[in-house]
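Could you have a look at this structure, given as structure tokens, before my questions?
A single protein chain has been omitted; all remaining protein chains appear in their positions.
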Amino acid sequence: MKVIDKIVHWARLKSPWILHFNTGACNACDIEIIAALTPRFDVERFGVQLKATPRHADILVCSGPVTRQIRDRLIRIYEQMPEPKFVVAVGTCATSGGVFQGLYNVLGGIDQAIPVNAYIPGCPASPMAIIDGVVKLLKSLEESE
Amino acid sequence: MTDAETIKQKLEAKFNYLKGSVRLQREKRLWLETAYDKFAELFDFAVKELGFSFLCTITGLDEGENLGYIYHLAQPGGIVLNIKTRTKKNEPIKSITAYFPSGNIYERELVDLLGAKVEGLIEGLRYPLPDDWPRDQYPLRKDWDAKVLEKGSYGEMHGENVQMPIGPKQIKGPTSFSIAHKNDVTLPIGPQHPALKEPESFSVALRGEKIAGVELRLGYNHRGIEKGCEQRSYIQDIYLIERICGICSHSHSTAYVSAVEEIAGLEIPKRASYIRTIIAELERIHSHLLWLGVAGHEIGFDTLLMYSWRDREAIMDILAMLTGNRVNYGINQIGGVRRDITPDQVPQIIKVIETLEEQTKYYIQLALEEVTLIQRLSGVGVLSKEDVLRLGAVGPTARASSVPRDTRKDDPYAAYAEMPFKVITDDHNDVYGRTIVRLGELMESYSMTKHALINMPDGPISVKAPRKIPAGEAVSRYEAPRGEDVHYIKSNGTENPERVKVRAPTLANTQAVSKMLEDRYLADLPIVVAAIDPCFSCTDRSISIINLENEHEKVMTWKDLRDYSVEWYKKQGVDFSKMKRRQFP
Amino acid sequence: MIILTPPIVFIILLAFSWLLAMASSIVAFKRKGPIGALDKPYAGGEDVKKHRVQPDYSQFFPFAFFFTILHVVTLVLATFPVGSLGAFVVAVVYIVGAMLGLYILFRR
Partner (left out) sequence: MGYALFNIFIFPGFLFLGVISLVAEYFDRKLYARLQNRVGPPWFQPLADFIKLLGKEDVVPEEADKKMFNLSPVFALTAVMTAFFYIPLWGAQAIFSFNGDLIVVLYLLTIPTLTFFLGGWYSRSLFSTIGAVRSITQLFAYEIPLFVSILAPAMLANTWSLSEMAAYYNSHPWFWLANLIGFGVALISLLGKLERVPFDIPEAETEIVAGSFTEYSGRLLAYFRMAIDMEAIVGASLLAAVFLPFGLGLSPVLGFILYLIKIFAIIALLALFRTVFARLRIDQMVEFCWKYIAPIAFFQVLLDLVLKAFVIR
């Protein structure tokens, strides 16, 4: 069984499918996330694919400070993802509410709603930073298991 | 005698109580104040006789015991008439949707954020506050404080120990009440959807593949920036205003800064306005290339996304070189610009722009010849010229229906008065026309940037700005890549602005989405929504568009659904025994 | 080699793939914590109640009828003894009939 677990673990690291969700961001980070898929950065080299439904995704890439209206939708999407799942918070807003800290309709940061595995600072986090964040997340999974 | 003065004369001639109180603050800005009972007649005169055919926005102000309203009306020539009026806090005002149907969004915002009472406002989805926000809390009131939301304090105000309802409970989403017909499918294109780059929620009533009705709920991106601006100083506000939207951040910061400079009476140096224009056009280039890619992605043509975003990276490098950051450039400051363009950077920019010019010619040729592209774009999302004028669409959406509404030409700001460019219009009235207009504007932006770079005057790049801005108010308009962006700022002499009002271009265009989606296929919804190049984080506005006769929602089990549909089809005469040929659409 | 005839091969492979599917469930991840909204149908984040839907595709009914008629006629044609002159005549009649049907379908 040990060998099978090792193979499945290798496969999990080699094909991380991402789901992008904008929880009230100014969509600068979202454009940078999608820019990471385009020819100059092309995350498909690491097997990363942008998927459409939480059912197909392993990594939930969120950007933006969680606004009150979107908080429950975010929790629902997070719960609809099958189990070995991770959350990456892209941008300073997703990490700590950023420049929108203290505004009345903002909860400030993704970790106010769901547990987060990796934080990528930057306003907006450039595609290089996003790729570096995802690769660091995968490396940390490699050591943990 | 500019035509602004003639309008001033006409107003004072018609209404003698206005004698001397009509203020011409700037070359194209008319300000006047009136009591609410005389307001209706004045408004009707301005719209009908004086030809103010476009409602920019309505600003709400909290003035102690009564609520102030400013109606910003614009003329195609660029003159803006700002009518101020005020009523007691609980006195209702009459809705102006009779003159401008698009006014209901601005009024709905007044109701939600300021607690205004508007008669005649059509029932619709709540905007911009979340569904579970208590109805009696008005955030933009001066006496309202965010501390109310802390845990518990909401309870004391209301006696019972109830916690501010932010817990994950069943929120009544837009799709729970039925907008559908008997056997329609209500499809939620929810906050998370591959076609939407930002969270907004459409609930689409479908009859087979045809769209029967669309209800658009936004407000997911509403962060309360306007309230935030009132608690920060002018300089801190630049960085907050710039992050309203990631793609048109320079638009918002330039509009905000030029309004503050108009109040403070600062005259920024020529070189600074040239640099602002160059950065504005570079942002328009990268925004249009981005849109081209997203449009390609929405119709399943991913190669266009990859090619156009690959070329866009060249522009992002230039912007990073000029301003230090790929997005949110932060180059504006009150009184001028923060960084200068050195002479050795100029040839690099021109070289990149020339290569992009070749590539855009290839895209124009592609848009004119690619069969499947034309098939998916032409005849989709039709918006006639009358609809544009009635619904107040702006930017490429308006120019694609041959309405030459371009703020750079009508009401030039920064250095656009000296820029040689022509307004691109098209008469296709559909998504195909908008593609042509945007590609044409790309070519214009290339030539404008080169022109500005070559004959940019020397001199200082900024002027010393006072920390405290004297009391006053100003309206500034800016032609963002998506359309006209309006900023209203009111200052009271302290370090913090009294009121900051932002009306983003997508707000005016969302009105037209429902008109375009009438009787279209579901497959057209993503491309029609993408065609107005929505930037909902600017907007976070919401309206209900087509409301079918609202039947009460009845939960049907599978069995009675089947019996129901069999019986419904019998009424339609489809019971196979005597097959009646349906008209093929 | 009757084992290679279609029905038997189908049954063998059906059993094999069903076994494969069951076997691979031992590799699947076993969740420990609560399910939450995991098995609620996906609706873009909204909590939609009406899932039992019956989309009305009557717009494509004419194509569906045309498809079934043509399909049956093709099968009849396929079972004709190959090579005889009769087959040739029937084939030509079939094609002319199909072309006529297409013309009517699109003229209206």
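To keep things simple, chains are lettered A, B and C as they appear, and every chain counts its residues starting from 1.
Here, contacts are C-beta pairs under 8 Å (C-beta built on N, C-alpha and C of every residue); 3 or more make two chains touch, one makes a residue touch a chain.
On a predicted model such as this, the values are computed, not experimentally measured, just so you know.
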Neighbouring displayed chains - absent chain, whole complex: A, B, C
Chain not shown: contacting residue from B:L187, B:A212, B:L383 or B:C535: B:L187
Residue, one of B:G78, B:G228, B:P269 or B:G296, that touches the chain absent here: B:G296
Per the touch definition above, residue among B:Q9, B:T355, B:Q375 or B:T494 touching the missing chain: B:Q375
Touching residues on chain B - with respect to the absent chain: 185-188, 193-195, 206, 209, 296-303, 306-307, 310, 370, 372-373, 375-376, 521-526, 585
Positions on chain A contacted by the hidden chain, ascending: 7-8, 10-12, 14-15, 38-39, 42, 44-45, 47, 51-53, 55-56, 58, 82-84
Touch residues of chain C, complete complex, unshown partner: 1, 3-6, 9-10, 12-14, 16-18, 21, 24-25, 27-31, 38-44, 48, 51-53, 55, 57, 59-60, 63-64, 66-67, 70-71, 74-75, 77-78, 82-83, 88, 91-92, 95, 98-99, 102, 105-106
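Quick note on the criterion: only the chains that are shown with their structure count from here on.
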Chain contact graph, described as a line, ring, star, complete graph or other shape: complete
Selected interface, A-C versus B-C, where C-beta contact pairs are more numerous: B-C
Chain A-chain B separation of Cα centroids, rounded to whole Å: 28
Rounded Å distance between chain B and chain C, as computed from the means of their C-alpha atoms: 46
Whole-Å separation of chain centres (CA-atom averages), chain A against chain C: 38
Two or more partner chains touched - positions in chain B: 171, 190-193, 199
Multi-chain contact residues (two or more partners), chain A: 54, 70, 73, 75, 77
Of all residues in chain A, those that touch chain C in their complex: 4, 8, 53-55, 70, 73-77, 79-80, 82-84
Complex contact set, residues of chain B against chain C: 170-171, 173-176, 183-186, 188-193, 199, 201, 203, 206-210, 553, 555-558, 561-562, 565, 574, 581-582, 584-585
For the chain A and chain B complex, residues of the former touching the latter: 19, 21-32, 34-35, 38-40, 50, 52, 54, 64-65, 67-73, 75, 77, 98-100, 102-107, 123-124, 126
